[in-house]
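Dropping the structure in here first, questions after.
Left out: one protein chain. Kept in place: all the others.
Letters A, B and C mark the chains as written, and numbering starts fresh at 1 in each.
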Amino acid sequence: MAVLNMVQALNQALAQAMEADPRVMVLGEDVGRAGGVFRVTDGLLERFGEDRVVDTPVAESGIVGAAFGLAVGGMRPVAEIQFMGFSYPAFDQVVSHVSRIRNRSRHRFTAPLVIRIPYGAGIGAAEHHSESSEVIYAHTPGLKVVVPSRPYDAKGLLLSAIADPDPVVFLEPIRSYRAVREEVPEEPYRVPIGRARVAREGTDATLVAWGAMMREALGAAEALQAEGVSVEVVDLRSLVPLDVETVVASVRKTGRAVVVHEAPRTAGFAGELVAIIQERALYALEAPVVRVTGWDTVVPLKRGEHHYLPSVGRVVAGVRRALAG
Amino acid sequence: MAVLNMVQALNQALAQAMEADPRVMVLGEDVGRAGGVFRVTDGLLERFGEDRVVDTPVAESGIVGAAFGLAVGGMRPVAEIQFMGFSYPAFDQVVSHVSRIRNRSRHRFTAPLVIRIPYGAGIGAAEHHSESSEVIYAHTPGLKVVVPSRPYDAKGLLLSAIADPDPVVFLEPIRSYRAVREEVPEEPYRVPIGRARVAREGTDATLVAWGAMMREALGAAEALQAEGVSVEVVDLRSLVPLDVETVVASVRKTGRAVVVHEAPRTAGFAGELVAIIQERALYALEAPVVRVTGWDTVVPLKRGEHHYLPSVGRVVAGVRRALAG
Amino acid sequence: MEGLTGRTAVAQEPQQVLTPDGELVGEPPLDLDDTRRLYRAMVAARLYDRKGSALQRQGRLATYPPFEGQEAAQVGSAVALRADDWMVATYRDAAAMWFHGYPWELLLLQRMGDERGGAPPEGVNVLPPSITVGAHLLHAVGLAWAERLQGRDRIAIAYFGDGATSEGDFHEALNFAGVYRLPVVFLCENNQYAISTPRERQTAAPSIAVRAEGYGFPGVLVDGNDLFAVYRATAEAVARARSGGGPTLVEALTYRIGPHTTADDPRRYRSEAEVEEWRRRDPVERVRRYLERAEAWDPGWQAQVEAEEGAAIEAAVERAEAVPPMEPEELLGAMFASPTPQLLEQARELRAALEEAGERP
Partner (left out) sequence: MEGLTGRTAVAQEPQQVLTPDGELVGEPPLDLDDTRRLYRAMVAARLYDRKGSALQRQGRLATYPPFEGQEAAQVGSAVALRADDWMVATYRDAAAMWFHGYPWELLLLQRMGDERGGAPPEGVNVLPPSITVGAHLLHAVGLAWAERLQGRDRIAIAYFGDGATSEGDFHEALNFAGVYRLPVVFLCENNQYAISTPRERQTAAPSIAVRAEGYGFPGVLVDGNDLFAVYRATAEAVARARSGGGPTLVEALTYRIGPHTTADDPRRYRSEAEVEEWRRRDPVERVRRYLERAEAWDPGWQAQVEAEEGAAIEAAVERAEAVPPMEPEELLGAMFASPTPQLLEQARELRAALEEAGERP
């Protein structure tokens, strides 16, 4: 089996989807000739031509609005937004139309499109290049929201997203693009949307994370193992639909939970998880659910970024707090 | 003292702020000649002239982006977005610039502006006219988010918002615009941003709500009183900064909490409240915190709207669930 | 001076074929039979429009956005389409949508507050009316693009008002259409107002049509109350689109005779005299005069048309009002192809709440 990083796995998924279905197309800023600023669409233009791999003007609302029309009209567009910080100009199209046309037309019209958005901090980038605003999509009814943390899931989830009859916001952790390499089957396969994954089993506490923060979660679990603390780590993979069973089952078992995300704390997605955990498993909880998150600030630039992002140390401290109760 | 509804109280606050400070101005779609579609800016054009009461083109990003420049340049603009469903085209300006210029420039430039947004369901309106997406603003670092539920607070909070050195998203519950009338002092006064209000004291359970949902919360408390259940009702008034103390003190006292909002449940602001309550008062909780919210759907049109909005009955049922544990 | 862009070479006088008095000042692009058919459609549309306002006053519709005065702009352009072309239009475009196959009944049902009005019959390629201003132009762009990519020759038309031209999405849509030379027609019904805001405060541009050059395709300015002029310009634009010639921006100068919606009071922002002046340019009466001159109209036929179309509208109202409300599961059941676990649970919660409240489940 080939050993791929996430960029390669995503690229393979796109190529296979385009190979299998002539309705699948890719559009966005610099996705063609340049192959995408992260090279996720590298080689697709040469292989599938200008009709199906489209460099667009710099206009995010245009990209998503046109992709919406393409999808309603029978295509299966995969739109790329260059960085999450540039997804906001398209927010109206996503919230007011992409997510709603099925409901508005009672299934008569549908918008099966994928919006790929690189997200997250940790590469010392300029402002607007480090956002993690998944919650604004997760809160929007009618969208599925998916976040792979490793190459295998990236490929399988992207193939599921493209095949999905409904719009999927597909968040790609920039920091994980090339950080991890693993075996990825050559043939197409799907990882189901809406299923979390127990990335590491444990008995003393549950860590819930997704995307780039999985590295810190697993790192913390590893560090705590050395101290004899056994931490279960759940990789959500999908925020919507949320796999409540897997999360709750784990917390029922361990009695303690820590949620990690790099987004700002206030009204971040951790709140949803805490709410659900205590709704379903309050009496199993031996301590408050701990949130280890970014601060309520803009992501600092390079010199201060490490002060913002949850580190292995902060996650370890969070688990200790959960253990102490 | 004059008895005013919320529209009148807001109108009075605007007029007084403009009277007191020549930098205060109003801009938005139909705020001038028409006096606003809800008449909140009625009479201001006649009184303060075209320079300070500006009818704009239909362009929400333009309104907020220009208001941002006006604020940085020394004015105190109060921008109106006609309905919350039309705030999304301006989302990028709000999230990427309005909320951030202070941080980006380390206090060198600031954007003291107010964005007034009528929000919420319950009037049987067309699609996009019933939104309650406060959480996307609450999650955005650098914004204050305020939601009055009654005329007195509306006036005092708006005067605070206009005087605030930072940007304030000012949410006005459409359903409450003319529903309640109460005594409102003629002279200018301020209700501090960041302070909740115990709207009704009680001992058996705490209901947390804001904006239009205060009616259901108070209605439920009243209904339960008849059955001998004593419910404390907290009107948040500000989502950011959140008055954690008032909420937690109440829950510590009652041991049971119900959060009500009309926004969809998933990743709604209730999650934040639940997270904070269990962080601070887990051991005081005698039952899971209950969420009574809108569903994860678009707000239905008139015929189905009553199935969506939390009703007094649903809030009562929520409190009963909290009491049953 | 070299390099300085100046006024366009072409005068900004709107194209006209039929004067307000019903006199021809150009070649009629339609024969008498077709003209009678379109006249009948405009009469029907006006009956519907009046019905809409009446129903609203009786509390049977939520709000209603009248289009009186814009019948020629809508019918004259819609008739230039092929039956399977895409139409993406606004809350004020009931006449165009109906003419293109969207039943009165469903337009009414949606206005009554029932989402099922948003589902036109299979084969009717009309999206539910756009409530947001501006965004839907991009949808027409994408639809036109999808058709071309799938090797079909359907085109797409977007209807929008003068206010919509100020939204960023207007710009992005026209720019995409120009870059990809898409088969799309942008039909601006410039009815002089966006709610209370008059056209001259919407933009300092001499016209909306002139903007087309900034996107690399033609713009046309027409008398929007002139059925023939609207038809001719739209037909040319449709033909250009269908033959691979790319997009066109058509600006139809017209006027909204009624209020913005039934909730609006236009006396706050315009004079009765102005409205009167536009009434004299009425698009329906104009065609009636033309037909009368050509001896293709008489009061008997008028009465028959009104009776038949009125009855059809009455029947549509009855059918729409007879639609029973949705059950909770159906109401919550159209966010996804199959509901998420969260939505299933919420539907159960709603059902339980209704049962608890003693409502019939």
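Keep in mind that, in the parts below, a contact is a pair of C-beta atoms (placed from the backbone, for glycine too) under 8 Å apart; a residue touches a chain by one contact, two chains touch by 3 or more.
Everything numeric here is computed off the predicted structure, so don't read it as measured data.
Enquirer: Shown chains touched by the missing chain?
Expert: The omitted chain makes contact with A, B, C across the full complex.
Enquirer: Which one, B:6, B:31, B:45 or B:59, makes contact with the chain that was left out?
Expert: Answering carefully, the residue with contact to the hidden chain is B:59.
Enquirer: For the chain that's not shown, point to the residue among A:4, A:59, A:84 or A:162 touching it.
Expert: Of the listed residues, the one touching the omitted chain is A:59.
Enquirer: Could you tell which one of B:67, B:81, B:135 or B:158 touches the chain left off the display?
Expert: B:67
Enquirer: Using the touch rule from the top, list residues of subunit C that touch the missing partner.
Expert: 1-15, 166-172, 175, 178-179, 181, 201-207, 209-222, 233
Enquirer: Please output the residues of subunit B touching the missing chain, sorted low to high.
Expert: 23, 25, 51-52, 54, 56-57, 59, 61-62, 65-75, 89, 92-93, 96-97, 101-110, 141-142, 144, 165-166, 194, 240-242, 244
Enquirer: Using the document's contact rule, name the residues of subunit A that touch the chain not shown here.
Expert: Interface residues of subunit A facing the absent chain: 29-30, 32-35, 37, 55-62, 85-86, 89, 124-129, 265-266, 295-298, 300-305, 307-308, 311, 313-314, 317.
By our rule, only the chains that are shown with their structure count from here on.
Enquirer: Name the chain with the Cα centroid closest to the overall protein Cα centroid.
Expert: B
Enquirer: Select the chain at the greatest separation from subunit A, using centres from the mean of Cα atoms.
Expert: Chain C.
Enquirer: Find the geometric centre of each of subunit A and subunit C from their Cα atoms only, then give the gap between the two centres in Å, rounded to an integer.
Expert: Roughly 40 Å, centre to centre.
Enquirer: If you average the CA atoms of subunit A and of subunit B, how many Å lie between those two points?
Expert: 30
Enquirer: Could you say which residues in subunit C touch two or more other chains, in rising order?
Expert: 115, 132, 135, 168-169, 335, 340, 342 - these are the residues of subunit C that touch more than one other chain.
Enquirer: Multi-chain contacts only, two chains or more: what residues does subunit A have there?
Expert: Residues 61, 89, 92, 96, 103-104, 141-142, 240, 242.
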